[in-house]
Structures are given as C-alpha cells and as structure tokens.
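Excluded from the complex is one protein chain; the other protein chains are retained at their positions.
Let's look at chain A:
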C-alpha cells in the first residue's frame, strides 16, 4: 500500500449525495486495450486460477482471444521492398566509396528519411538473400562482391556520423531547383517544386523544426520567417566523405600530412561553395516568389492609401479653414457695416434729437415769447434776457425726453397763464427734485 504526502481536499460546502457516493462518468470502457499478459510467475498462476474456475477453454476461445490482443511483434517488410537491378548487383566491393548505399540496401525511395529500424531490416533482408555462404551452397558462383557492398552500406548507414557524411554528398537526394519551363505550368507548381527543394535542403538543418515553404495562402509572417530561417541556415553538411584516402602506413609521414591538409582545405572550400549554392538558391527563389511581390505591392498600396488619405485630409482641412476664414471675414464685414449703419443711424437720431431739442427749445422760447415774457405790455430787454436765461437754464437741466414732454405741453398754448402754469409746474418739479435751485431762476420766480 502506497502512502501519499499531499492531503485530500475538504468536502465543499453543500456537497451531498446518496450514501455519500456520486458516480460522475463511466468512461473507463473506452480506455482499455486488450493485451496479452505473460503466463509467467506466481501472480499469473493466481490469475489463471481465478480466470478459469475449473473451466476449460475451447480452441475457438483461444483464437478469438488471440485476435483481440494487440500485436507486439509485427513482421512486415513491405515498406522496404525494392526490386534489385542488374547494375547494382554488379557493383564491385573495391568501389564501395562511390556506391549508392541506399540503393544497395533497397532504400532509395527513403534515403536520408530512412529510419534506423528500416536500415536494419533492409540490411538483414539483403544478408539473407545474398550471403555468399548460402550462394555457394546452392551452387551459385562465389562472387561475394555485392555482399561486401551490402556490408559496407550497413556500416556507413548504421553509424550516425558516417551516415551524415554520406548524406551530405548523396546527390540522389538533392532536389534541383525548378526550371523556367517547369514553372511555366503556373498554378501551384511554384510552391510545390520549390517546396520540395527546401524539404530536401532541410535535411542538413541543425535546427528543427524547419519552417515550410508554404503556398500562396501563407501569411506574410510565415513567408518572412521562412526566408529568415533559410538566410541564417545552420547546416551540418560536411564533405569529408569526398576526402582523398590518407595513406595508412607510418613511413610516409609527410605525404600523410600533405594529404590531410589538402583534404581539410578541400572540405572548407566545398563548404563555402555549398553555402554559396544555398544562398543563390534562396536569392533565385526569393526573386521569383510572387508572394514577396504581392506583399510588396500590398505594402506599397497600403503606403499609397495612407498618402492619399493624408492628402485628402489636408485638403479638407484647408478648405475648412478657408471657409471658416471667409465666414469670419464676412461676419466681421457685416458687423462693421452694421456698426457703420448703426453709427449713421445714431448720428441721424442724434441729429434728429438735436434738431428736436432745438425745435423744442424753440418751442420753449417761443412759449415765453407768446406769454409775452410774463409781463404786461412790451417786455423790456432785461426781462426778455432774464426770462430767456431761465428758459435756457431749465432746458439745460432736463434731458431730451423731458424737454420733448415740456415742449409738448407748451405746444399750441397761446394763453400766457396757461403757459406760465406749465412753466411753473416744471420749475417746481425741478426745484423740489433739487435739480435747480430757486435762486438760480430769476425770471420765473419773480
């Protein structure tokens, strides 16, 4: 019995179930697989006893049960069956370095994609078929050249380092860039063909996963990531497989060192060439990639659109400003005109008022004249002067409205008493309001 350290949770508030047990799901049935347990050991013995209960199973039961059980051992070599061609069978062991190891093992459709398991099974299959000891016993020639080629192929392909060295120079696995003619087909060919090129180049990548080439539906980000990845490609491709053999014996040390140096330089050179090749591949692909053009067009269209929008906005703003300015000018002009008119009207009114006041003053003066200066007989020049002074004084003390009102009252009056009482009333009003002192008025108080 196992003991666990973390505690169980407390029962949530309000949790309730009949007999404190709540079945939720019963999904376990789908979550099982029939397998075969090994009939070994004491616990199996107990299991068998329990299962059988004195019962004997029929042959049918066995077969059915066996068929239900998941197979652990599957012997299926259908994936590695490739016909052998006479050219390959005629290979000479001494030329092993130049042989196509995948072809020798019948894995040419897999190449760098072949799994280690496939290589092992393919090798075994070839061994069973071509082992020289078996051939001689069945009366065939004892030419074991092809068998040696098989062994060499397995040697190389089952050693990850040697395999990489071979894969590095396995031209059969290269996918040539598409020709103009191929691309002329149009449609999706561009993406399919270039996609295959990069799928094949991707085998050399240290970094995994390698982004896909995609198609015309790829987003700008995806395409950019693709080219970014490939312009910064981190490749394990090496070229020592093409090395010249270094002499094995110790005698010729100089010769050995010379060959080694030559090899090292050749590797370096090939690596540089390979990088350049990939670079060119990328440049060519990029140059022809409609997506890039489309993205550029889209980008410039977007840029243009912005410019037009900006210009329209500017124009609109200018127009608005102009209209506003005009409106302002117009309003100012109107205001000015109005002010001018007002001014003129005011002037006229003033003039009119002035005229009216003049006229009213004349009425005032006329009234005292009509009243004969409130004297009987001919009024003396002094009287006239004193009365006229008083009239002017009153007129100066009252505003135009009062003047008009006074003039109105006096207008048409001919009788001296009537005129005098109007004047009296006016003077009294002014004196009681304190606007005129009694003393100032000489004639009216006389």
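Operating definition for what follows: a contact is a pair of C-beta atoms (placed from the backbone, for glycine too) under 8 Å apart; a residue touches a chain by one contact, two chains touch by 3 or more; residues count from 1.
Everything below uses one rule, namely that contacts and distances are computed from a predicted model.
Note on the omitted subunit: UniProt lists it as "Ribosome-associated complex subunit SSZ1", one of the names in "RBR-type E3 ubiquitin transferase", "Cytoplasmic tRNA 2-thiolation protein 2", "Ribosome-associated complex subunit SSZ1" or "Serine palmitoyltransferase 1". Residue-wise, the contact with the chain that is not shown comes from A:154, picked out of A:91, A:105 or A:154.
Only one of the listed residues, A:23, A:86, A:377 or A:434, touches the absent chain: A:23. Within chain A, the residues in touch with the undisplayed chain are 1-12, 15, 17, 19-29, 31-45, 47-52, 56-57, 61-66, 68-69, 72-73, 75, 116-117, 120, 123-124, 127-128, 131, 133-134, 136-138, 154, 158-161, 164, 206-207, 234, 236, 238, 240, 249-250.
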